[in-house]
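Heads up, one of the protein chains got dropped from this complex, but the rest are sitting where they should.
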């Protein structure tokens, strides 16, 4: 049971008393060196470079193409601090980037917009949702993104950037931000679908063969839905900031796209609420199902008593030692006794069957 | 049990990673070719034409009569894209039209108003609600509607248009939009009524003869009410946009009509909430009913034991081998024994009956 | 059980597909001819006339006295349409007047204010609430009211009008509207009181002698409270319109009176909420009460077994056929056996009594 | 059980159909003549007079000192009407003063501010809360207060007025209103404390020795918390009116004091919510506790059967009449039989004890 631990409390930061702005990584420790990719594109050209160091970025002030710096890995806090210095980021941003227990939020700073939220990928094999914290910093001439791991979270957007035919190549960095958020939100649908399938299987299990473990699964599913809700719900607010088109760097013509993502998050929240209600319903069904099974067992056992106790009484009668019991001396008494036994037993079983007690 | 699956998760879109604006149909695959109907009417004249191709529409800019293009079937995405090109629709509209898992919404674009919501028709035989996504695009000189299937969803409105005596013939395209929404909302009442009848039957079943299946039906009904709520609730907001009479294309004199539809949706939402509460009540009644039945069975079985165990004791007494037991030698002992047995048994049954235990 | 039907779904309109503004009566069919009463009064004079036809009303534009036309019965839709024509009412008003499943609402039209809500009268004998739809149309020179039945709903207001000493005689038609609403809301208190008494009786029943029927009553009471809430809750909004004193025809000096009615509706809503909570509590008490009764029965039955099984064992011992059992030959064995039986039984009963198991 | 009645419905007014402004007392009938006290004070002087009649008040328009008229008893409606005439109060105020089922509210009239709310005093002996309706009317030169009974509700404020050292003597009538509200709200804390102690005792009872009566107490406590909530919740709104410092007669420098009372009411509401949740928790604990007790009894009873049924079987074996049963003829059989019985019984008891079933 030890490994079934509620890992929620582990996510909470442990940096009490540090001074504000201290860049302290609270996530899982990782060994590898974080990857740095710089993607540059405009309508005509496209390039993707793996950087050895943050100093490889030149001409930061050049606005002729969209620049996107993707950092895979935030466990190396010194790297995050270097990036902070290079782009003159507020200390609180750096603190938040490496604190993987952030609540989704959008904050406007003097020189940038900072967005953080969770990517939720459904691991079908383990039947659980794997969260990853994503940070996006939208500066005037560059978009910086931070992921926790070196995985292919942004692969689909990268793929689209490679091909000149897609609209993203002719749009600015605000559209890139939209594309990244849209991608993550689209992946939420997979997670939701995974949760849905899980609930269906659980429902089938609970109706057909509930075990004590089913209840544990229901409680776990409840916790996951709660966690998911906490990740998606505040994202609505984040995205709604883009809809008001009063944010710097966001072009008015792209507001429609953010509206679209906003609708998606509402749909996800709706579905999560539905699943939470169904989960609560499942618990009731489980409890009812279990108690019914128990009762049915008790019923069968009690029926055995109900049949044999009267028979034992009958046998007891003819075990009595009265001097004057005429049946005792009749030749066919014993045979008749057995016939009576068989008839009574059959009758009772038939009666119980008809009453659906057996 | 396999076909009783929660089909909710299937509705969720599966187009993660596609570029925004990609027209990807997520509904059920259908074989037939979508129908295109063009209805043109004004106070004097009326015509309905089945179009072979979208290019058959001429004089798009002519405003002398109301034009209504109804598209039955959205599985042919190329047709939707052609319509989009012809009327210069925003890519996100086309994406939403074919994505049948939309949440009801209204969006204003530069050249049109886009509305999408669900038609909910109650299938009395299957005792379930069949959803269909409806999209309405209100352009300056034409109203375009998209249905998922070639059914007669809009039949009643078409019928009214045919007759010059009805008000719709002398009204503009905003009134047509109202008439279509009003029709769909009116059909919600049928669905609600269907759900109500279902709940009544369920209530009767639960009170008179509950089975394990009743609980399944209650859970299914709960899910349907949740789904219905998600379809109707956001429609309120959609319609409230029309009430503020600041939408382009909407004539102020027609706002009253939208008020009326708005009230209907509120009544539907109220009724759904009532049904949800009654559904929750039913579940409690079911659980209580089941456990009471179980207990009554156990009671009857236990009563059999409670009657025969004392009798068996009595028989056991006279089976004892003590040398000095005067009763054994009395001639009428055996007769008296049976009389006692009958009297005791009758007394106990009478007692249990009076206590309402039997 | 068939007559215990949830009649909720019957209330829902059945006019899908009719054109908006079609005057279609959805309530119970009635046979009699609707009554038309015209009441005219001012500070000096008062008259009440039963009209044969709507054309008997003359001088509609005369504002020297308050005119009140009361229509008892809305099942004759042609009459409603005549009234509509005479006073130039919007078709949607007429549609709403005869549609008895309206949600309480207030709507401002160009020439009038339209208010509709429910009268709820508690039928003490049947222990249920009888709803009736009331419509009030406040025109410039006349107030028109529609009731479903020819009953004395407005009797108390009429009585006050008859006597010159009451304030109503010196006030305008807005005060009449207030007086009518106030009367209906005052009657709500009777209904609430009826529900309260019902809950008290139910509570006593559930504590002292719960039956399966109690649960049915609790569920029915829950449904009635929900229905009542749906009737009263939106009335709050309706009345709040009058408080803002920006409605035409409403004199500022009368706003205080509407404040008062508003407070009453809030108190009613509060009480309904309290009753709903108490109702939910009753259900829990019922369930607990029933399961406790069941358990007590089982306990008594099991105690019978617990007493006689050991005794049967003892009898069984002395029914054994061992050759060497000294007790069998002792003269007083049988007497001692019975003494032991009596002592053991008495002891156990005493023990069970002290433990409060019996 | 008859005296355990839910007295809630009794509180509801019974004056349906009376004309608005009719002064009709709905509370308990009382015999004594209401007391009238006039308190006059300013920085220098102080006087308290018991008035024989309302006409004893002279110089009503004199503003040199704060005047406070306290009326103990509102069952004499003629007195209330006299006061109304003397100070020119709106009829609706008088109606509300004597209607003891008012919801807390504040209303501004042309010549006064009218405030009504409940005093809740905890009766420790009866363990219940005794409500009393308080009305405060703040006129330009006088404060009038109405209590239901001749008790010492305002004693602490009177005491402070007597001593020149207290701030109240140098403040105006708005501060007096504050002092009175503050006193009543402070007394709520005692009631809350009483409810808290009651819940603690209930919790102890439910954990240690639950009876069917405990459930009744829990339901009663739930109802009291609901009633209390209805008394305190709207008071928040009432007091918040004073905070906005736009009320006539309220000096800006005293707003801070009303803020303070406001905070107190919020704390009370918070505590009530906590108690309601704990109450709900208690109910669950009670139900669980009761069903566990029941089960334990059944367990003990069943164990008696489980021990003696096998023993009876053994006795039965040696009661068989087979001709060839070697044990029957062995001399020590009977002794061995008893040894076996004792060993088996001891073993089973030991086993059940270890399993914690006994």
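Per-chain residue numbering starts at 1, and chain names A, B, C and D are given in the order in which the chains are listed.
Just so it is clear, a contact is a pair of C-beta atoms (placed from the backbone, for glycine too) under 8 Å apart; a residue touches a chain by one contact, two chains touch by 3 or more.
Note that the structure is a prediction, hence the values are computed from the model and not measured.
Peer 1: Among the options A:215, A:266 or A:358, which residue touches the chain absent from this view?
Peer 2: A:215
Peer 1: Taking the entire complex into account, which one of A:33, A:297 or A:349 touches the absent chain?
Peer 2: Touching the chain that is not displayed is residue A:297.
Peer 1: Where the complex has a chain not shown, which of A:38, A:51, A:315 or A:358 is the residue touching it?
Peer 2: Going through A:38, A:51, A:315 or A:358 one by one, A:315 is the residue touching the chain not shown.
Peer 1: Spell out, residue by residue, where the missing chain touches subunit D.
Peer 2: Subunit D touches the chain not shown through residues 155-156, 159-160, 166-168, 178-179, 182-183, 186-187, 189-190, 192-193, 195-197, 199-200, 203-204, 207-208, 256-257, 259-260, 263, 266-267, 270-271, 274, 277-278, 281-282, 284-285, 288-289, 291-292, 295-296, 298-299, 302-303, 305-306, 309-310, 312-313, 316-317, 319-325, 355, 357.
Peer 1: Go through subunit A and note every residue touching the omitted chain.
Peer 2: Where subunit A meets the chain not shown: residues 1-2, 4-6, 8-9, 12-17, 19-21, 90, 92, 95-96, 101-103, 105, 107, 109, 212, 215-216, 219, 222-223, 226-227, 230, 234, 283, 286-287, 290-291, 294, 297-298, 301-302, 304-305, 308-309, 311-312, 315-316, 318-321, 325, 327-329, 331-334, 337.
One rule holds for everything that comes next: only the chains that are shown with their structure count from here on.
Peer 1: Give me the superposition rotation angle from subunit B to subunit C, based on Cα atoms, as a multiple of 5 degrees.
Peer 2: Rotation angle, to the nearest 5: 70 degrees.
Peer 1: Are the two sides of the subunit C and subunit D contact the same residues or different ones, given that same means over half of the numbers occur on both copies?
Peer 2: different
Peer 1: When the centre of a chain is set as the mean of its C-alpha atoms, what distance in Å lies between subunit B and subunit D?
Peer 2: 44
Peer 1: Provide the C-alpha centroid distance between subunit C and subunit D, rounded to the nearest whole angstrom.
Peer 2: One centre to the other, that is 27 Å.
Peer 1: Among the residues of subunit B, which are close enough to touch at least two other chains?
Peer 2: Answer for subunit B, listing residues that touch two or more other chains: 291, 298, 302, 305, 309, 312, 316, 319-321, 325.
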